[in-house]
Structures are given as structure tokens and as C-alpha cells.
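Left out: one protein chain. Kept in place: all the others.
Chain nomenclature is as follows: A, B and C, assigned in order of appearance, with residue numbering initiated at 1 for each chain independently.
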Amino acid sequence: MLLDTEFFRRWMAATAVAMDREADRLTELDAAIGDADHGSNMRRGFATVNDVLDKEAPDTPGALLTLAGRHLISTVGGASGPLYGTLLRRTGKALGDAREVTREQLAEALGAGVAAVAQLGGAGTGDKTMLDALSPAVEVLGASFAEARDAALAGALETVPLRARKGRASYLGERSIGHQDPGAASAALLLEALAESAGPRGGGDA
Amino acid sequence: MLLDTEFFRRWMAATAVAMDREADRLTELDAAIGDADHGSNMRRGFATVNDVLDKEAPDTPGALLTLAGRHLISTVGGASGPLYGTLLRRTGKALGDAREVTREQLAEALGAGVAAVAQLGGAGTGDKTMLDALSPAVEVLGASFAEARDAALAGALETVPLRARKGRASYLGERSIGHQDPGAASAALLLEALAESAGPRGGGDA
Amino acid sequence: MLINVPETVVADGLRGMAAAHPELVVDVENRLVVRRDAPVAGKVALVSGGGSGHEPLHAGFVGPGMLSAACPGEIFTSPVPDQMVRAAAAVDSGAGVLFVVKNYTGDVLNFEMAAELAEDEGVQVAKVLVDDDVAVADSTFTAGRRGTGATLFVEKIAGALADEGAPLERVESMARRVDGASRSFGVALSSVTTPAKGTPTFDLPPGELELGIGIHGEPGRERRPMMTSGEIADVAVDAVLEDLRPGGPVLVLVNGMGATPLLELYGFNAEVQRVLSERGVTVARTLVGNYVTSLDMAGCSVTLCQVDEEMVRLWDAPVETPALRWGR
Partner (left out) sequence: MLINVPETVVADGLRGMAAAHPELVVDVENRLVVRRDAPVAGKVALVSGGGSGHEPLHAGFVGPGMLSAACPGEIFTSPVPDQMVRAAAAVDSGAGVLFVVKNYTGDVLNFEMAAELAEDEGVQVAKVLVDDDVAVADSTFTAGRRGTGATLFVEKIAGALADEGAPLERVESMARRVDGASRSFGVALSSVTTPAKGTPTFDLPPGELELGIGIHGEPGRERRPMMTSGEIADVAVDAVLEDLRPGGPVLVLVNGMGATPLLELYGFNAEVQRVLSERGVTVARTLVGNYVTSLDMAGCSVTLCQVDEEMVRLWDAPVETPALRWGR
């Protein structure tokens, strides 16, 4: 099964819908251990991405993700803006200018994106960040979209008992324990949207 | 029965005790239709008066009340400071330099004090001010201390249905209706303290 | 509350002000804040004061170009005549003293007594009453309009005129003109908590607001469900314009009550400017900030003052106080 530009367009659209729907929950999570803006950051960012994609309609998967990433960087701000922006931009760059890519190619490119996030933010897994959802997901994305989604969700939930070592939540020390990381939660939404785009309409995994 | 300087000293002491005890209630009344300071104003004022009287020990009733009034003016501030200060100061002046005075003389002098308050503040009875407790009290003080006390209390309670036309409560218009005027309530305490001083220890009415 | 005990709030504040402002003489015991260079030879002096809890008003407006001295009272309680008499004596150069008095029964009575006493001591005293709050009907059924935001305009403009060396009658009549040309309207989004009472003066549930409040936590004239900043600007500006009807440009003060974030005040100012421009009113100058406050109350007020060229010139004149500083 090959993933075309339209597939990536659907992914971004589904992500925007999910971020909008879950914005309040993400903000609540951020209120507990951060500054209560993650939901509005994600909603604003992906809404803009979709506006831009509607207007500019890039014609390769790589160009589409690169453009999306650039616009996240330009509209989100905060920690999540550069990090999510870098994730998509580097994933897009890694996809090159192919008109269609395989899931395995996407898995590899997303791996490069995740590595760029780790490098930019200096976090590793277990630091209670979005990486705790992203890293396990890219590892199994080669196998299936559904598994990647499940791994991201599980990774996000596994941040609950962790003590934060990066980002704003790290200021809380021990008090960060017992709360889910908002960025890990939004990363799970991104992977959920990916699986959804690949579902019935998108060719699915099987 | 003659009222000596000691009697007036007791009156001021009893007033200070009453104002201190009732300060929170006076402040609550003032919160409803004013600015929530009447209790602390009265407490501060009469506490100072008593400190001063302890130190200076004036030797006539007139001198004592004049001194008390001057110190209320110097320490209370707000509307009640000049008004209560004038009440006592003018009452004291009206008593002249007699060493002892009759209740009738006091009633007359206090009448002059109340008139001075009315002139200074420009209020009449029914305007929902301290005058609504003071005026009925001085009218019957010639008859007995207890009647004066009761008249003051009744007058204070009768301010509840009135609409304020003077002082801060007048800003509320209709919304001032249904609340007791704090200044009338404190005036009732002043008259209560007077009756108390005249009671068992003070020679009483009968 | 960030306090020690309610009884020492005013004294503690003055001690802290003294430490932060060596350019002022702060007499904690007698509750006076005085320009260090007072009395200034030949200059009319301005003295104001009122209950504490409205900071920076008045002590924050002491300095060249504005007040010569301020007398802070207890929280929301007018100061006593002794303070004003002492202030007058400290700042009078022989050219006389203008008392700037906000129209509240307590302030009026205490300043009146002080004026008599100061005159007995040979100080020439004039008084101006500030009464700009249109939420209170100015009738025989009330104590008259309250003094609020216009106080800042009066103190700044008359203060500048005094600094130019104008005689007492001119400073007094300018102060009166500024007051006459100024009107305010205030809105509370929360109540106020005084240290003495420790709980809110009135109950204002979130989701409701009070229109037409004063600066002492007196409840307002009307309660309404929460409105947008734009709707509040419509109500406030129209309430002012109903009374003022300016034929020329205005000074605008968009004032915070203490707990409203500056960001929101600026946003409110944008709406105030919109309404003014819709009503055809031109704006000469705008000041936005927490200047005439009510302790921890959330909310805002709008004050407009119709100005002529002289008033604008005096507004722009240098001022050097803790809370207002500009000009060179």
C-alpha cells in the first residue's frame, strides 16, 4: 500500500479535528503540571496548518509535512511549537520528493523526525515528554498504523507515574508524579489521527 | 442625682468596651451599605479616647467630653470621626466647667451636641444616619437614662426600612433599604453605655 | 492578603514606601508623604489625601509637577485634620495651599476642619472638591457624586500650573475647571476585601458584574451577567458622555481597580477608543493603568476630561512622582 499526498492531507485534517476536540483536556493536563496552554497551542497550530494546506496544496508528502512543520513553528510558539514543527519538518525532509511513500518509508522518516525532536529538546524517553509517546510509536509503525497508535497511547499513559525532567513540568519535581504529560497526550492524538487516516478510507493496515 | 467626672470617665470606658465588642457587627453593617470600616473606626477612636483620659484625667465633665471629642476627631477620620468628635466636643463645651452636672443638664448639652452634628453633616432625622438614634434619645434623656437607651436602640432599628440620603449609603439609592445604618447602631451603643454607667454603680434612674 | 496584621497595614506601607523612595519624606508616625524640597519658594502647594487602599493615589503622586504632600488615612477612611494641618504647614511657602478633596462625607468634613485650623495658623487655604462619578446622582437625595479618576487629572494639571508659579486663585480655578470638565464611570468584576473585615465587602459571584461602583467596595447601582470588554466600554463611555457631552478633545484615563491585569486594561482601552470614535469624540491623550484603585478589586473605570490647549500643555508638562513620570 502506497501513501499519497492526499493521505497526508487527511492525516493533518484528522489531527486538527482531534486537537480541537481534545483541546480542553490537553489544557487541563497542562494546568496540572504546566501552564494551561497546551490545548490552545495545538488547536491554533493545526488549524493554521490546515488553512495553509487548503491554500497551498503541496504536491508531495514530503513537501506537505515540511510546510506543515514550518507553519507549526510560525504559529504555535511555546515548547510544543518548535518541537512539533521540527518533528513534521524533519519527517517531511526525510521523505524527499517522492509522490507516494510506503508505510515503512514513513516509519523511517518519522524516526528521523523524532530523533530531531530529541536532539532539539535534549530529552530522552522517560523524561515525561512527548517523546514517551512518539518513540514507542515509530518503533512499531513499520508493523502497522494501529500498533503505532496503541503504542503511542500506552506511552502517553505510562508518563503518569514518571517524574518530569524536561520542560515546565520539571519545575515541580516530585509533584509532577501522578499526572499525564500533555505533550505525550497530544502526540498520541497525532498517531491516532494517522491510524484513522489509514483506516477504512486510507487503505488500512491488515 | 449629680453626675461627676468619674461618671463620664465610666461612660467613655463602657463605650470603648462596647465598640470593641461590637466592632465586627458594625463593620458588617457598614459592608452592606458602606465601606466596611465603621467598626474599626469606632474601636480605634474610643480606645484612643480612653488612653488619653487615663493619661490626662481632666477634672470636669465638660473638659472630659471636650477632650474625648477632640481626640475622636484626631484619630478616627472618615465621616464618623468629625461627627462623633463634634458630638462629644460640643456636648462638653455646653456643660461648661461645672464639677458635677444633672441628668437634665446633660440632656440639654447632648441636645446641643446633636444639633451640631446635624449642622455639620447637613442631615435630618429620617436620612438614615446616626441622628436617627441620637435625636430620639436626647429627647427623652431628661426623663431617664434607660428611656434614652431604648429610644436610641429603637431609632437605630427604625433605620432599616429607610432609604439613605446622607453619607456613603446614599450612593446605593433603593439598595440601601433593608439594612440598619451602622452609625445609628454605634450611636445606640453609646447610649447603652451611658445607661450602663448610670446603672447599679452610677446612681441609676428610678 | 500580604500583610502582618490589619492594624499596621498603613504604617507598614509607609515604611516600605520610605525605603523605596528616598526622594520623598515619609513621616510614618504622622502619616505624611512630602516632597523633599518642600516648601518650594513662591510656589502654591497642593495637598491631598484620603483613605488608603487606592494606591498609588495619593502618595504616589507626590513630587515635582504634582502634589506637594499627601495624607493617607486608614483603609477607606478619610485622614484626620491633624494630618492635613501638618502637611499644610510643611509645604506652605507663603503662597498658599490647595486642598484637593474627593467628595465623600468623611473627606469633606475632615478637610473642612483642617482648613479652618490651618488658616488659624496663618496658612492661606483653598479647596477643590472632586466629584466626577456619574453613577451617583448629584441630588439632595445623595451625598453628591463621588470623587474618583478625575482626582488624577486635577492633581496633575493643577500641580503643573502651580509648578509654573501661578497664584493660588488661578491654581484653584484650574483645579475646579478640570473637575467640572471630568466625568467617570466604574465597573467591578469582583468585590474588594479589606484587611479589617477579611472577607469580601459584597458578594459578587463569578459570571456577574456590578455597574456604577465606587472605589471603596460600596456595591454599585446595578448587577448584570458578565459582559464582554466591548459591551462594558459601551456602557461606561455612554454613561460618561450622557453627562459630559464634550465639544472638544478629551483626556482619557482607563483605570484599573487593582486586580485586573494590565493586558486586559489595554484591551479594554482599545474598546473605549472604539466607542469614543463611534461617538465622534476626539482623544487628546490616553493614560492606561492602575492609578485609582480599590485594593484587590477586579474591574476598571473610564474617566474623560474635556480639555483645552492650556490643559493639554499642563498635562504634558514634566512630572516626577513614584507613579507618574514624564517630560524632560
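One rule holds for everything that comes next: a residue touches a chain if its C-beta (ideal position, glycine included) is under 8 Å from a C-beta of that chain, and two chains touch if they have at least 3 such contacts.
Computed from a predicted model, the values in this text were never measured in an experiment.
Colleague: Give the labels of the shown chains that the missing chain contacts, considering the complete complex.
Modeller: Looking at the entire complex, the absent chain's contacts are A, C.
Colleague: Just one of A:Ala16, A:Val52, A:Leu83 or A:Val101 touches the chain that is missing; which is it?
Modeller: A:Leu83
Colleague: For subunit C, which residues lie in contact with the unshown chain of the complex?
Modeller: 1-5, 8-10, 12-17, 19-20, 52-53, 55-56, 60, 75, 189, 228-230, 232, 254, 258-271, 273, 283, 286-288, 290, 293, 295-296, 298-300, 325-326, 328
Colleague: Over the whole complex, note the residues of subunit A touching the chain we left out.
Modeller: Within subunit A, the residues that touch the unshown chain are 27-28, 31-37, 39-41, 44, 73-83, 120-121, 163, 165-168, 170-173, 175.
To be clear about the criterion, only the chains that are shown with their structure count from here on.
Colleague: Where the CA atoms of subunit B average out and where those of subunit C average out, how many Å apart are those spots?
Modeller: Going by mean C-alpha positions, subunit B sits 32 Å from subunit C.
Colleague: Can you work out the whole-Å distance between the CA centroids of subunit A and subunit C?
Modeller: 53
Colleague: So what's the Cα centroid distance for subunit A and subunit B, whole Å?
Modeller: The mean C-alpha positions of subunit A and subunit B differ by 74 Å.
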